[in-house]
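Have a look at the structure that comes next, please.
For this depiction, one protein chain was excluded, whereas all remaining protein chains were kept in their positions.
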Amino acid sequence: MSWRRQSILSANQFSLGDLNEILSLSVKLENDLKRSRNLKLLDDYVLATMFFEPSTRTRLSFEAAMHRLGGRVISTVGVQFSSLAKGETLFDTLKMLESYSDICAIRHSVEGASSLAARSIKIPVINAGDGAGEHPTQGLLDLYTIHRRGYLEKPHLTVAFVGDIKYGRTIHSLVQLLSHFKVNLVFISPKELALPEKYRELLNSAGVNYSETEDIAALREAHVGYITRIQEERFIDHREYEKFKDAYVVDTDLVGQCRKDLIVMHPLPRLSEVSTDLDSHPSAVYFEQANNGLYVRMALILGLLDISYP
Amino acid sequence: MSWRRQSILSANQFSLGDLNEILSLSVKLENDLKRSRNLKLLDDYVLATMFFEPSTRTRLSFEAAMHRLGGRVISTVGVQFSSLAKGETLFDTLKMLESYSDICAIRHSVEGASSLAARSIKIPVINAGDGAGEHPTQGLLDLYTIHRRGYLEKPHLTVAFVGDIKYGRTIHSLVQLLSHFKVNLVFISPKELALPEKYRELLNSAGVNYSETEDIAALREAHVGYITRIQEERFIDHREYEKFKDAYVVDTDLVGQCRKDLIVMHPLPRLSEVSTDLDSHPSAVYFEQANNGLYVRMALILGLLDISYP
Partner (left out) sequence: MSWRRQSILSANQFSLGDLNEILSLSVKLENDLKRSRNLKLLDDYVLATMFFEPSTRTRLSFEAAMHRLGGRVISTVGVQFSSLAKGETLFDTLKMLESYSDICAIRHSVEGASSLAARSIKIPVINAGDGAGEHPTQGLLDLYTIHRRGYLEKPHLTVAFVGDIKYGRTIHSLVQLLSHFKVNLVFISPKELALPEKYRELLNSAGVNYSETEDIAALREAHVGYITRIQEERFIDHREYEKFKDAYVVDTDLVGQCRKDLIVMHPLPRLSEVSTDLDSHPSAVYFEQANNGLYVRMALILGLLDISYP
């Protein structure tokens, strides 16, 4: 079953064929946008962005993607959901979207909210982040960023994940997607924030080579460094937090000790874990990565609406 | 004076001719939307949705209606009204809409806000709910739902209203609209929440047959059951509330004791007064009813802008 005309709920729903199709469609769209800022494909379509918790970057990325395709948008963010405050169920709130819109992107603080939505309504649903669950479109734009740089073709590509490997939902999504490719993965985190057993099993059964360490020095071997934030509240022992908070800062010094072709990624927002002195360094691709969300989400919207392109 | 080019402020402003015109235009739009999701009639027009209190379903319904007609939307919800916080009058806030937009929909917690707006600005105003006042577009979509099912043509059509008949503004709007048709009305409510004298007089002078009861069993005679929520704070005696809260739950059991052709309506949001076990029952039309808001609001926007169709 193709990814087209479906909902996008989890990174685990894609086959290698799906991923290659999404990547090449995204490349095509990125290139075509250089010729025209509005591809005029979706004049008849309405996207609903239902962000039960705010996420400006993700929401605007979806909305810009729809506009660049020539489509239309209706939108709701956080505090505007009055009916939920009155006790209405999520099911009832979303049911109306069926006739008001042709596709919807949903962000919710509760894991599984998007799946519930997809079961409730007859239009395609895109999971734009559901609590501790998944954020599959972020995983896809991360994969696209690696692909766009030509790194998926690198022999022995090594991707290092740094920071909160345990709770980082964007890491979980990207790990699942990368398991379809020939990669080595390195997980660099405090023991408290190590890779959940579930993903170890997934990598083992997919035959993916990976290693785990607390030592940031392991970043030196990587072609891709995917950095995430470590949150203080994850630690019982405050001194442990302080130790890693200082050790896991990626700056020009550290990058200078790494491979020359290292690219540094971050799902944003970033705090101090990636130093701003790196922003103008050739290794820094995190802003490019955020921009890539536009092309990937355009590809996804086209695919879910089953619009053939070109 | 036709309803066209006017503002829509109250259910009492429509003649039978107006209602028939709105109903048939809505049917036409619903059918035409099956062929094209964008009717491309309003490329030159801007709708302003000014929701001084949030109402996601109603707002998105207006915005989707404008988009499906090919128009454009500017929007403000609740907390974004900074000037009002600074002490600006509603008149000053709305005055700008004259040049920024061609039509506006206003939701406000204060009764009469829409009428003030209509007197203040030179473009058509649609009352999208004003406190304890009216919600005429909800009344019209409710009427459309009954019409769409072919029930307005039923001989001896009986419509039962259940719940908070006293404060339910959607009931008040629909009662006024139904008074133009040959119907029997049954009002089922606790005595504390009975029909206001004003509407009794209206029905008497319109020659509409109606009865009032506390007993939910009266639903058995009805072709249409219009259910609303009972709020605890309306009761002085808490035990009274408890009694009716349990008695007035419409579920498959109760519906099984009713007419086979009963349709159950609800303006939403619903809490426990309509059981979710009814959602997939053929009698349940409340989600269809919410969707109908799209077609009726499309018809109203077209009419107020005096766009002839087809």
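Chains here go by letter, A and B, matching the order in which they are written, and residues are numbered from 1 within each.
By definition in this document, contacts are C-beta pairs under 8 Å (C-beta built on N, C-alpha and C of every residue); 3 or more make two chains touch, one makes a residue touch a chain.
Bear in mind the structure is a predicted one, so any value in this text is a computation, not a measurement.
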Among A:159, A:193 or A:290, exactly one should touch the missing chain; which is it? A:290
Can you tell me which of B:74, B:247 or B:271 touches the chain that was removed from the display? B:74
Check each of A:17, A:78 or A:256 against the chain that is not shown and name the one that touches it. A:78
Considering the complete complex, of A:207, A:269 or A:310, the missing chain is touched by A:269
In the complete complex, the non-displayed chain touches which residues of subunit B? 43-46, 48, 72, 74, 76, 79-83, 86-89, 91-93, 95-102
For subunit A, which residues touch the unseen chain? 36-38, 40, 53-57, 59-61, 63-64, 67-68, 73, 77-79, 268-271, 276, 287, 290-291, 293-294
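Here is the rule we go by: only the chains that are shown with their structure count from here on.
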Could you work out how far the Cα centre of subunit A sits from that of subunit B, in whole Å? 41
